[in-house]
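Down below is the structure, laid out as structure tokens.
What you see is the complex with one protein chain gone and the rest in place.
Up next, subunit A:
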Amino acid sequence: MLKAHDRDPAALPRLGLTLLAIVLLWPGIRLSEVDLGVLFDPENSKTMGQFLSGFWPPAHDPEFLQILLKATLETLAIATAGMALALLLAIPCSLLASRALSLSAAHRNGRPAWWSQALRWPVRGVLILLRSVPEVVWALLFVRAVGLGPTAGVLAIAITYSGMLGKVYAEIFESVDPRPSRALLVAGSPRLLAFTYGVLPNASAEMLSYTVYRWECAVRASVVMGFVGAGGLGQQIDLSLRMFAGGEVASMLLTFLLLVLLADQLSRVLRARLQ
């Protein structure tokens, strides 16, 4: 028999929390109609098995590789052009939305005046608006407006990602050491220059890493948008899936893996250069 002080006093609360989590999780599982049983149904697993067996070997005939190369380049172009447009909007918005460049904060121990805070809200609202609608929805909209093709994908990425980049940049500016830029502001420097000399040297590595990561996300998003007709690898995967050409899908998924690896290495190299 254990004496009272030999027992872990944290055991009971932990047990209680675990039970609580399970009790809360159960309605969620019921609501989302998760039934793992269908995975083990022999009929279903046979269909899936047939579909997956088509994945091997990956398609590699020259004609398909030609198409694959073109689709990959198109995907990269959509992601890059979308990001470039997004940056055009995100950088000015982040500068306007960030507290880091507040002139009134420089002589108020870092607390901006209420009216300067109020002026930042509309910009924040615009950024929230831009990123609250998923890029696929924008893509569907633009496919109707500008027709099938990569343009719809580029515009959709530009809009959603400018909202995300703008918000995160603004937060990065606020998270770095505020003293260099404040010292410059108090020495009479204009705000934009206090930013480039005081904030940017400290924030650039973080910004770069996030931007490259977003670019990687844009590559993935452009594939999803391909399914709704916005060009690139996605449209190709959609076609191959419809034709049950598993080998082609496999090749394209491998291309994907390579693209993400590439983005990862790029981010590492750029960060190392900036350290």
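Keep in mind that, in the parts below, contacts are C-beta pairs under 8 Å (C-beta built on N, C-alpha and C of every residue); 3 or more make two chains touch, one makes a residue touch a chain; residues count from 1.
We take it that contacts and distances are computed from a predicted model.
Considering only "Formate dehydrogenase subunit beta", "Phosphonates import ATP-binding protein PhnC 2", "Sulfite reductase subunit C" or "tRNA 2-thiouridine synthesizing protein E", the record for the omitted chain gives "Phosphonates import ATP-binding protein PhnC 2", by its UniProt protein name. For the options A:Gly153, A:Gly166, A:Gly198 or A:Gly226, the residue in contact with the chain missing from this view is A:Gly198. Of the listed residues A:Cys217, A:Leu233, A:Val249 or A:Ala263, the one in contact with the hidden chain in the full complex is A:Cys217.
Residue-wise, the contact with the chain that is not shown comes from A:Arg108, picked out of A:Arg14, A:Arg108 or A:Arg144.
Contact between subunit A and the unshown chain involves residues 103, 106-111, 164, 168, 171-172, 174-180, 182-190, 192-194, 196-198, 201-202, 206, 210, 213, 217, 220, 274.
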